[in-house]
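Of the protein chains in this complex, one is absent; all others appear in place.
Note that the chains are named A and B in the order they appear, and that numbering of residues resets to 1 at the start of each chain.
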């Protein structure tokens, strides 16, 4: 049982780390908490479900579709929303409210477009033979999702550390004013990171029906909270931090489901509260008032 | 030494007194004019909640996504008072309020967090409360997921009157806070907690007081609400959309004023009744768009249109 919880926890943890990655990037570069993050994940999920049920498109193909589509959508959304916000009196609070509004819009559109019923993908798409490891069986869909997540985290890491835009993004995360003063294209970088962050959320969304069972329009807010908890546990702007946060979350959930299953719903919320309260400076060192 | 501003504040006494008087008159007459008492009752409940959000967000800058936690715990505190201690309804309301105070004290370390950290952590806290109350392990105390049934204490008229009283008292509290040094201390804390301390304001104590006041307001609303319904489930009284609507109503009307949340509740709850009950997704779409447009073009809410012209807004 313990081995099963740990290994399943790692598989889920890697996925949830990937799921939180986009939130982490946007928060790090723009100081904007994208409260609609989970809703973009859900939209990715709907894309995969609809593509599969209407045209038998394999979710692995939908991944590319989701990335392209949502990078474009987010890039277009960026310009009317973010620059206006960053110039306002209280960007952090106003962006929180704005993205909360966006989240409500997406939820409403989900209901209008896809109805209130939960939608899912059959696990068997990814192979019906489970993976046998250390005496336990694991769904092949979980293993493949975890692999996809790992690859995408690796790609994001490479993007941040080996491209010019990635370099600029890390500089902005370090110190926005200095990055601007030293002539880095801060606005352009922000727009690209915003698009990439939402594209990654949608990609995680494509795989999400395998991991969370089913999606419905109200799934988004819970996913945003989980992603936020993971970002806080890990470290801001560092993709490896997201993996760490994801693993802590995934393993905790699996252990709770195995040993105290009726309380396992509490895990993301309790984890978040424990982190922000027990370590008052936050693992990120931000987010705390001075007085 | 009074600045001109302080002097003019005095002369607005009449406007300020008018607000609770008009509310009292309106909600005393409303049940006789409009048959659907449930709608009027819920509108009052949302007005009170919006004022509670106003005290936290409008005056102090904390956005409480999890505000419904106090509401739900108030309802359950009331139910426990009736079911376990066999108290009469009005006394059980006090138990509900007490429960919300206890929860507020336990959660008061959340006030150390700023911005998004506070908003999302308060949401997490309300989810924890919900999952605890609804947990089958607590079936003897809360009846777990199966909900509460208090039909033996069903008093629709008394609970209606209790809500009117709560609305009036809450409105007066907001007006008093807005027009006294305490309110300006809250605004100072919102603007800059460190400078507020250097101005001699005990920041931690001041914001803890307002946190508890707003928790009691939500707790009593939940208690009266639950009493009025007399049958409810954890998912009814811990429904996140209760927080969300109260926040949207406050933002729409304008925080930091007494009239903004009332205006927001009347207009948007009216809209909700017109289209929201049969097609909630269209209502959700409308207020989602409203929020986005407000943030981009009118962050102070509707009342800021008046304030912009230099008018006094109570």
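The rule is short, and it goes like this: a contact is a pair of C-beta atoms (placed from the backbone, for glycine too) under 8 Å apart; a residue touches a chain by one contact, two chains touch by 3 or more.
One rule holds in what follows: contacts and distances are computed from a predicted model.
A.B. asks: From the list "Cell division protein FtsX", "Probable hydrogen dehydrogenase", "Na+/H+ antiporter subunit D" or "ABC transporter ATP-binding protein", give the UniProt name belonging to the chain omitted from this structure.
C.D. replies: Checked against "Cell division protein FtsX", "Probable hydrogen dehydrogenase", "Na+/H+ antiporter subunit D" or "ABC transporter ATP-binding protein": the hidden chain maps to "ABC transporter ATP-binding protein".
A.B. asks: Touching the hidden chain in the complete assembly: which of B:95, B:110 or B:188 does that?
C.D. replies: From the options B:95, B:110 or B:188, the contact with the absent chain belongs to B:188.
A.B. asks: Considering the whole complex, not just the chains shown, which residues of chain B touch the missing one?
C.D. replies: Touch set of chain B with respect to the missing chain: 1, 3, 5-6, 181, 184-185, 187-188, 191-192, 194-204.
Heads up, the rule we're going with is that only the chains that are shown with their structure count from here on.
A.B. asks: Nearest whole angstrom, what separates the Cα centre of chain A from the Cα centre of chain B?
C.D. replies: 32
A.B. asks: Given the complex with chain B, which residues does chain A contribute to the contact?
C.D. replies: The touching residues are 33, 80-81, 84-85, 88-89, 92-94, 96-98, 100-109, 111-112, 221, 224-225, 228-229, 232, 262-263, 265-266, 268-270, 272-273, 276-277, 280, 282, 287-291.
A.B. asks: Any idea which chain B residues touch chain A in the complex?
C.D. replies: Residue positions touching the partner: 61, 63, 109-110, 112-117, 119-121, 123-125, 127-128, 131-132, 135-137, 193-194, 196-197, 203-204, 240, 244, 251, 280-282, 284-285, 287-292, 294-296, 299.
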